[in-house]
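The complex appears here without one of its protein chains, the remainder shown in place.
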Amino acid sequence: MTRSLIESQPKLSMIDQSLEWFRTMCRIRRFDETIDELFAQGKVHGTTHLYIGEEAVATGAIATLKPGDVITSTHRGHGHNIALGGDIRAMMAELLGRSSGYCHGVGGSMHIADQALGNLGANGIVGAGLPIAVGAALGFQMRQEPHLVLAFAGDGALNEGAFHEAANLAAIWHLPVVFVVENNQYGMSGSVKEMFAIGHLADRAVGYGIPATMVDGMDIFSVWEAASQATQEVRNGHGPRLIEAVTYRYKGHSKSDANRYRTREEIQQWRQRDPLDHVRQYLEDQGVEAAALDRIRHEEIQAVAQALEFAEASPWPDASTLEEAVYAPEEVDHA
Amino acid sequence: MTRSLIESQPKLSMIDQSLEWFRTMCRIRRFDETIDELFAQGKVHGTTHLYIGEEAVATGAIATLKPGDVITSTHRGHGHNIALGGDIRAMMAELLGRSSGYCHGVGGSMHIADQALGNLGANGIVGAGLPIAVGAALGFQMRQEPHLVLAFAGDGALNEGAFHEAANLAAIWHLPVVFVVENNQYGMSGSVKEMFAIGHLADRAVGYGIPATMVDGMDIFSVWEAASQATQEVRNGHGPRLIEAVTYRYKGHSKSDANRYRTREEIQQWRQRDPLDHVRQYLEDQGVEAAALDRIRHEEIQAVAQALEFAEASPWPDASTLEEAVYAPEEVDHA
Amino acid sequence: MPEMTYAAAVRSAMEWEMAKDPRVFIMGEDIGVYGGAFGVTMGMVDRFGKTRVRDTPIAEEGIVGAGIGAALVGMRPIVELQFSDFIMNAMDQVVNQAAKIHFMFGGRMSVSLVLRGPAGAGTGAAAQHSQSLEAWFHHVPGLKVVMPAFPDDARGLLLAAIRDPNPVLFYEHKLLYKVKGDVTESDAAQPLGQGMIRRYGRHATVVTYSLMVHRVLDAALQLAKNGWDVEVIDLRSLVPMDIPLIVDSVKRTGRLAICHEAVGRGGIGGEIAARILESEAFDFLEAPLLRITGLNTPVPYSPPLEAAFMPSVDRIAQSLETWLTREVVQS
Partner (left out) sequence: MPEMTYAAAVRSAMEWEMAKDPRVFIMGEDIGVYGGAFGVTMGMVDRFGKTRVRDTPIAEEGIVGAGIGAALVGMRPIVELQFSDFIMNAMDQVVNQAAKIHFMFGGRMSVSLVLRGPAGAGTGAAAQHSQSLEAWFHHVPGLKVVMPAFPDDARGLLLAAIRDPNPVLFYEHKLLYKVKGDVTESDAAQPLGQGMIRRYGRHATVVTYSLMVHRVLDAALQLAKNGWDVEVIDLRSLVPMDIPLIVDSVKRTGRLAICHEAVGRGGIGGEIAARILESEAFDFLEAPLLRITGLNTPVPYSPPLEAAFMPSVDRIAQSLETWLTREVVQS
């Protein structure tokens, strides 16, 4: 039902695929680094949640999707939309509040989503995307379409009632949905150690009868493997799956975070296991030249710079038509 | 902090205790049978949810409480309040909407609760009592009081977000609360087989790190034993516990239920294992005369009849002061 | 034109649209074999099967969210709230998601979703099962709110609601379910946003909707015996609201009364009053506003208390008569 830029996997060799991933991860990182700088310079309004450090999760999981599949995203959603193939110019413009942005400046950081690519929405409300994901999966199942839904959620979101109700619906109706839990150790300042009384978040899935696995979210190969297996099982009609990807957020929760709840050492330790370095190492080990990898990185740095130029050159939106934009005059094309 | 009629256990022998239980269960049954008749005769307004068949759960679990402990109840709450020692005259009057009712006729069936005995509220909203239970437990813990909270919930309530958030809070804060899940096989017409993808509801507790047990809810000795152990552990500071009591509702969900979702045979089968018969059998086996047991039953039938007379003779409430009753002029005594 | 109950008219609209459009389905608690708490969906599962007439767990946030998700991939879900009060458990999905998605994502998505269920008091269901919460939702940009008073309107407006590309709250008053009326069983939807004058009159305009339309009409008959002649407007849809109809009427009658069952304070009566007070009708106003509403209390249980909570025909007639006597003589 949708134009989709998601390529199916088989035609790529592991090296080609890894090169693609490396490119995507460089793009995500550079995009969010740029946003970080813009905030530091006071050039952006509002707040934002950066995906830096977690690139392997979105990239690896989304790499397993096929045309027609969809995702639901979160407040920390830039990485998801980029991994899906989203246009970083429209993303940057949205962040700068310009009319050429994905939402014509109406949405901002927390509402960037390319619906034509299958992104059913980033979401400012923690956990709120999960019942929506389940509903999309229900739609696919009712129409007997082979698509599935990848539903992203933070560790913190797992304590919201919305997660609970969504997980149970998915389980009892055997819906084609994979919950991808980005366990980056904290929900804002709340550490998973204090906010959960279970060792592994994946264990929570037991209570719904949903099979779950835990993977190293800093290692894209692990993420991809787990997601491949989960999506395969879901496509085979075995019902929902949950993946806990253990990862880390390098930057503060949002723009105003003094990091009082964690130590510099902890951040430093996680940075040692950088997901970009990891895939880069693999590629170098496979004989890919460092220069080729640098070139990819620079191309992405360039692309992000161009996106910023594009955004800055774009006009501001016009407030006079706001009230007309509230109700849909007719149905919009669907993902 | 509260006047409580809950007696502590040790001074009663098992026979004395069982006689007490038998009395309580007869009272609950007769009370709800009477309500059923009143509805059939069109003498009561609104709707009601009868506890008939489930008497062993409230009676056995509440028997483990000590003075100062509290409970939260549900829409199916008559049995809880009676087991706690509630005044059936004030209950009956409330159901008949009279000014001598617990809530002066304002509340009705779903809001009968004797707060002075530690009942923090029946609740018309499925699952809503659970976060409240957790808050009461938090209050006790913060004040370092030895009390605990018994939080009743139906099987259906376990699929509400409120249960989820409450369970997690209880677990991470090691709160003194025992969740008593009355698994009567259905949430209205929704069978646990269709609404859960797990075999035993107790397994849901795993996802929070809460130890749980499943017991035969038609057997008061099992309920009492499980609740004794759970409350003991909670009192020893080991944090929350969950008990799944497997039971059955003989009557329709509420007054307007044609029982289309279950078979007569199923109902008949469960009735074979009647919880009153079970305790009665035990007492007879212990040498208690049938006549003595019949006497107890008749005394309770009498008591309920008197409660009904009391209620019917009570005046209707006066609407003219309703608007003044919305805000508390000052703090009310606490449970 | 067959006569049918309001409940049957609601069912008829759903069945019509489900037969016609495979995207339409309904889900909710106990709507299958049970037939719904008020019997509205009775028999539908036999005709359309368990997939399209889907029983759900007790999980309002989950099922409303699932409705949104299904709409986002092109389905047209109807979600039944067993009691409309339970919308509170799904408030985030209704207000932060369904209502905002179209606007917030820059028009890239639309949520064609109907949330329907029984509202109001009168059945002794007490404080948590008897509320009239429409005022909240008419304050939420992005939602439409429909509250028909008659079976024919219920059917025609529900067809429109299901076909609308936006989320629509469709509230059915419990005491209306058994009300009968002639119903056109056609494919023609009635457009949202058109009020209707149910009775013409010259002394005052009484604006109302849902169950209260019937009570106000009965009160108007009583008043007519005493020579008072009031005009009665049935709003039918609260968002969009037919303000021109009210303005026009008030310009003719010079007096505005509003009757709703919802709690008075902060009810929709305030918005209507403000709209008139802002409008050209201001210069025609000859009397202070009269609001006849639910008490400023939660809904009480006991029959005499519940009856006192709701505007009764007598209370409506008396309030209007006292007001008219004072104001029409004076002016």
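Each chain carries a letter (A, B and C) given by its place in the written order, and its residues are counted from 1.
FYI, contacts are C-beta pairs under 8 Å (C-beta built on N, C-alpha and C of every residue); 3 or more make two chains touch, one makes a residue touch a chain.
All figures in this text were calculated on a predicted structure; none of them were measured in a lab.
> Name every displayed chain that the left-out chain is in contact with.
It touches the following shown chains in the full complex: A, B, C.
> With the full complex in mind, choose from A:G187, A:G217, A:G239 or A:P275 the residue touching the hidden chain.
A:G187
> Pick from C:R116, C:R155 or C:R291: which residue touches the chain that isn't shown?
C:R291
> May I ask which residue of A:G46, A:P146, A:G237 or A:P329 touches the chain that does not appear here?
A:G46
> Would you mind spotting which of B:V57, B:L120 or B:V279 touches the chain that isn't drawn?
In the full complex, the listed residue that touches the missing chain is B:L120.
> Go through subunit A and note every residue touching the omitted chain.
Answer for subunit A: residues 44-47, 97-98, 101, 103, 105-111, 123-127, 156-157, 159-162, 187-190, 194-195, 256-258, 260-261, 316-317, 319, 322-323, 325-326 touch the chain left out.
> Extract the touching residues of subunit C with respect to the undisplayed chain.
85-86, 88-89, 91-92, 95-96, 99-100, 103-104, 126-128, 135-136, 138-142, 239, 262-263, 265-274, 277-279, 282-283, 287-291, 296-298, 300
> Name every residue on subunit B in touch with the hidden partner chain.
Counting over the whole complex, subunit B touches the hidden chain at residues 1, 70, 72, 101-107, 111, 113, 115-116, 120-121, 123-125, 128, 130-140, 142-143, 149, 161-162, 164-166, 168-169, 172, 325-332, 334-335.
Definition applied: only the chains that are shown with their structure count from here on.
> Could you give the separation in Å between the centres of subunit A and subunit B, each centre being the mean of its C-alpha atoms?
Comparing mean C-alpha positions, subunit B is 45 Å from subunit A.
> Subunit B to subunit C: how many Å between their CA centres?
The separation of the two C-alpha centroids amounts to 36 Å.
> Please tell me the distance, in whole Å, between the geometric centres of subunit A and subunit C computed from their C-alpha atoms.
40
> In subunit C, which residues are in touch with two or more of the other chains?
56-57, 59, 61-62
> Residues of subunit B that touch two or more other chains: which are they?
As it turns out, subunit B has residues touching two or more other chains at 159-162, 194-195.
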